[in-house]
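Below: one structure, written as structure tokens.
Every protein chain except one is present and positioned as in the full complex.
The first chain written gets the first letter, and so on, giving A and B; residue counts start at 1 in each chain.
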Amino acid sequence: MRKVLVVGLVVVFLLGVVMGASAQKKKVSVLWAEYDGLTPDYAANLESAFEKEYPDIDLDIISTPWDKMHDRLIAFVAGKQPPDLSVIGTRWLLELLDMGVVEPIEKWVSKELLDNIDPALMEGKIKGVLYGLPVAAGTRLMYYRSDIIDKAPETFEEMLQIAQKINKPEEKFYAVGMSGKKYVELTEYAYYLFGNDGYFFEILPDGSYGKCTVNSEAGVGALTFMNDLVNTHKVTQPGVTAYRRDELQDLFISGNLGIFFSGGFTAALLEQRGAQFSWSVAPMPHFEGKPQSTIIITDSIVLFKDSQAKEEAGKFLDFFYSDPWRLEFDKLVGFPPVTKSLANDPAFQKPVYQVMIQQIPGAKGWPLMPEWPECNDIIWDNIVATFLGEKTPQKAMDDAAQEIDSIRGM
Amino acid sequence: MKRRGLYVVYPLIIFILVILLFPFFVMVSTAFKPISEVYANPPHWIPRGFYVKNFSDIWYKYPLGSYFKNSFIVSIGTTLLNMVICIPAAYAVARLRFRAKSFLMYLFLVVQMFSPIIVVISLFKIIALLGLLDTLMSLILTNSVFTLTFAIWLLSGYFRNIPKEIEEAALIDGCSRIQSIIRILLPVAMPGVVTTIIYTFISAWNEFMFALTFITSMDKRPLTLGLYNFIGRWTVQWQYLMAAAILALIPVVILFMFIERELVQGLAGGAVKG
Partner (left out) sequence: MTLKRRPRLVKGKFWRTESAVAYLFMIPASVFLLVFMFYPIVYVILMSFFRVNKLGDLVSFFGWGNFRFMFDKPEFWQIILRSCLWTAIAVVVKTALGLVIALLLNVEFTGKKLARTLVIIPWASSVPISAMIWQWTYNSDFGLLNHTLRTLGIWKNPPIWLAEPRSAFMANLWVDIWCGIPFMALVFLAGLQAIPQELYEAAEVDGATSWNKFRYITLPLLSGVLTVATLLSTLWTFNDFNVIYVLTAGGPGTSTDILITYIYKYAFQYLRFGPAAAMAVITFGILLLVSIIYARSYFREGVL
């Protein structure tokens, strides 16, 4: 009887130890985005390597298709089960701030990490407080057929002249690619707007956003030019309102476009699909007399206020941002590095990276406001109305600005 | 049927099948092309070679086997749960009189007026409360909820069409009610039952919204979510997507092939004559 008791006690004791040990294991969940180039085992390797180095932390990388990232995040947050960390498009940060669910991130990561990040890419800094670390950042640039176009145009006006010469619709070769289908990002208009020294909103002295300025001279000018390309000079592919940016990309890669605007990932795809023609990259054009400016788009990783494992989450960030992991990530995903330590790595010396990096100082980002998704749609719908001939550029942008101002209470 | 009639039937069937299966031909055409051919402009129907590497690529790079397994568990589980819950209910509606009948039938209908999108966040909270997040059971339960209505409405309608006399006869002979349902009613109502089974299985097999919201770990992903591996942020890998989609519909087609015989059995094999 005594033996049984002793054995029983030992078993209970051991169970307690085991349970206690696992109870001490902190759980960190990361809502992770499946970038196109990222192989499925990257996340798996990252998870096991991290858990090996930190055996008392249970890391859970929740892989999510990018298109569904936002839906999932909203469901988790509104469903009161937020993850500890999440990759986000930085423009979503404002929504999350409005919901009051994100935590300033600075004090949870190491100083080395913060110093290592290129300050120009810290888009996740709102009113001086850093909420998100940049995961991927890139400026948009111009791709063109170097076998057909000798010198890349510097201005949009030059581009139009070249376009009129090389446009051959009967051979299914179109000079300029223009996307008109509603997609998450209004980038096509941003290229022309920024190139016209315009912006979506006026910036007030205190740094906040004032009235909507898409109906300013710059904004209407940009749209008029876009509309002329499509409907007056007809140098774009037909049916622009049916094309998303990835379909435009496919068109360029199959050799049917002369010029189009995109991000760094297109270069990777061109190589992957074995494009049979010579192509090159150049900075985004601008309108004559206006400064060169393109759009910079960043993704961030943010920490949630309700996280029970903030310190451990910080440790994961330090781990992930270490050189070997960031190098592989950046190479696979196709963006230039966000960390200074990798800036001179030979992997990033290709022209596409160089152009992306050189445009950073003059680049502007999306407006960081919680109502942006609605504003995005309003502007987009009005642009489509212009393409379809339902509104003039001026009326379209006036309508857009009016609706946006009323939503924001301006 | 007169042979003359067949001259009409055959061309019509073939015409309809060609139109219905057009995208399927597109799928097959794309799945057997290497990526360089997929983006040929103008496109062509017949792949230049029989390129099976797309299939082997996706099988080895992604845990397709696991996706299939999870989809099977969810679909079979939903179908079983549905049958267990709905057959009694449909029987009650068809054969028995009770006051809340219309009300309950309308209630089941009301549930279908709310799209999954609208209720997904609330359902998420319930599933979290039940501790069923990231389990296949959560999908079995939610899929059952959304396939209940059709199952009950169709089965009750089908049962009602079958004369009561055949069960009456069995009851007089001393059968219990349950026995009369299982041994007499169901075999005669097989087409309706089979329809419900197919409907429930396919609905569960193809369900996406709840899978996206409730399942987080890779090893519990069903096929619908797994196919999204090929739909990226900047490009869609059409050749892989088509190949995977073809694989994904095979189990459904096979199920249908097996069960189709029961579907068209009709009253020919039934117990009532004249």
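By definition in this document, a residue touches a chain if its C-beta (ideal position, glycine included) is under 8 Å from a C-beta of that chain, and two chains touch if they have at least 3 such contacts.
The structure displayed is predicted, hence computed values, not measured ones.
Listed residues B:58, B:74 or B:141: the one in touch with the omitted chain is B:141.
Contact with the omitted chain, checked across B:170, B:218 or B:242, is made by B:242. Among the residues A:180, A:219 or A:264, only A:180 touches the chain that is left out of the figure. Note that of A:43, A:240, A:269 or A:309, the residue touching the chain absent from this view is A:240. The omitted chain makes contact with just one of the residues B:64, B:123, B:170 or B:218: B:123.
In the full complex, subunit B contacts the hidden chain through residues 1, 5-6, 9-10, 12-13, 16-17, 20-27, 29-30, 38-45, 84-86, 88-89, 91-93, 96-102, 104-115, 117-119, 121-123, 125-126, 141-142, 144-145, 148-150, 152-154, 157-158, 160-162, 164, 168, 171-172, 177, 191-192, 194-195, 198-199, 202, 205-208, 224, 227, 231, 236, 238, 241-242, 245, 248-249, 252-253, 256-257, 260, 263-268. Annotation for subunit A: contacts to the undisplayed chain at residues 70-71, 74, 77-78, 95, 98-101, 180-183, 238-242, 247, 250-251, 254, 256, 370-371, 373-374, 377, 381, 384-385, 387-388.
The rule is short, and it goes like this: only the chains that are shown with their structure count from here on.
In whole angstrom, the spacing between the mean C-alpha positions of subunit A and subunit B is 38. The touching residues of subunit A, when paired with subunit B in their complex, are 29, 33-36, 39-40, 44, 60, 62-63, 65-68, 71-72, 74-76, 78-81, 172, 245-246, 249-251, 253-256, 263, 265-266, 269, 272-274. On subunit B, the positions that touch subunit A within their shared complex are 35-36, 39-42, 61-62, 120-121, 124-125, 128, 133, 212-213, 216-218, 228-229, 231-236.
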